[in-house]
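Right after this comes subunit A.
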Amino acid sequence: MRIGLFATCLGDTLFPDAVKATALLLTRLGHEVVFPPEQTCCGQMHVNTGYQREPVPLVRGFAEQFGDASIEAVVMPSGSCAGSVRHQHEIVAARYGDAALRSGVATVKEKTYELSELLVDVLGVTDVGAYFPHRVTYHPTCHSLRMLRVGEKPLRLLRAVEDIDLVELPEADSCCGFGGTFAVKNADTSTAMLHDKVGHITATGADICAAGDSSCLMHIGGGLSRIRSGTRTLHLAQILAATRTAPYVPTEAVR
Partner candidate 1 sequence: MSTFLGMPAAPPRAPYGAGNLRGDRSFPKAAHDELRNDQLRRNLGKATHTIRAKRLAVTGELPDWERLRDAGSALKTATMNRLPDLLEELERKVTERGGTVHWARDAVEANALVTELIEATGSREVIKVKSMATQEIGLNEHLESRGITPYETDLAELIVQLAHDKPSHILVPAIHRNRDEIREIFLKEIPGVDPELDAVPAHLAAAARAYLREKFMTTKVAVSGANFGVAETGTLAVVESEGNGRMCLTLPETLITVMGIEKVIPRYQDLEVFLQLLPRSSTGERMNPYTSMWTGTTPGDGPQDFHLVLLDNGRTAALADSVGREALNCIRCSACLNVCPVYERAGGHAYGSTYPGPIGAVLTPQLAGMHAAKDDPNSSLPYASSLCGACFDACPVKIDIPSLLVELRHQKTEESGTTAEKLAMKAAAGVMKRPKVYTAAQNAARLGRVAGGRSGTISHLPPPFNGWSESRDTPVPPRHTFRSWLASDEGTAALRDAAAEGARQRAAAPETPDTPEEDR
Partner candidate 2 sequence: MTTTARETVLGRIRDALALAPAPEADVPRAYRTGRTLPDADRLALLTDRLVDYRAEVHPCTAEETAATVAAVLTPRGARLVGIPAGLDRTWLTAYDGALRVDDAAVAPPTLDALDGVVTASAVSCAETGTIFLDGSPDQGRRALTLVPDLHVCVVDLSSVAVGVPEAVARLVPDRPTTLISGPSATSDIELERVEGVHGPRTLDVIIRTDV
C-alpha cells in the first residue's frame, strides 16, 4: 500500500524518533511510505485554543498534500492530530473555507488514520514482528480513546510483541492533564491531574510508559522526569518498530 506519512509538527521537531519508527515499521511491513515535504502542522492547537481563521492555510495545505488519489491512506503517530483531521478540519472548512476546501477536507479525512487503526483495521495485522524485552505500561490517550475510538487496538498490537512484559495501568482512561494550552492556562489543575497519572504509572513498576501520542508523552514524561522516577516514556511506534535485529536503544536521557 502507498501510505502518506504526516509527521505532525511536534513529531517532526521534538520527537522525530517516533516518526522514524512509524516510517521504519511500515516499510518493514512492505509498504511504500511517502512524505510530502510541504507538510507542517494540522492546526489542532489553534482550533482547540479558539482560533479557527488562522489555521485555514494549514487545513488547506493538509488536504492538498495528502489529497492525491495515489496516496491510499494517510497515517500519523498521533491520536489527537488524526482526531483534528477527522473532526475539526471540516468545521474550519465549513466556516472559513470555500467549496474546494470543503470537498478536499471531506476526501482526505476518509483515508486518515492513527497508527494503530491503520495497522489493525486497514492493513489487517496485529503481530507486526516486534521484539521488546521490557516492562511496559500503556496510557491510552483521550483523543485516541474517545475521539477516534481506537479501543483495544493498541493493546492488541502490544500483546503480540515478543518478550514484552505488559502491565495494566490503573485508571488508564483518565486524562493526564495535558490538553494542549490547557496545561498552560490551567497549569494548577493540569498539575493535579498529572500527579495522579504519574503516581499510577510508577505504581506499575514499568520501565516504560507507552502511548500513541507524543504530546501526552511529553507531558507525562515531563512529570516523570521532574520527580526523577526512572520511568521513561516511549511512543507506541517505537515499540512496534523494535526487532531482534534492530532492537530499541535509548538515544536520549531518561525523560
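By our rule, a residue touches a chain if its C-beta (ideal position, glycine included) is under 8 Å from a C-beta of that chain, and two chains touch if they have at least 3 such contacts; residues count from 1.
How these were chosen: all candidates are chains of the complex that A comes from, given by their letters.
What you are looking at is a predicted structure, and each value in this text was computed from that prediction instead of being measured.
Looking at subunit A and the listed options 1 or 2, the chain it touches in this complex is number 1. Residue ranges of subunit A in contact with candidate 1, taken from their complex: 7, 9, 11-17, 19-20, 23-25, 27-30, 33, 35, 37-41, 43, 45-52, 54-55, 57-58, 61, 87-88, 91, 120-127, 129, 142-143, 145-147, 149-153, 156, 173-175, 177-195, 218-219, 221-223, 225-226, 243, 245-246, 252-253, 255.
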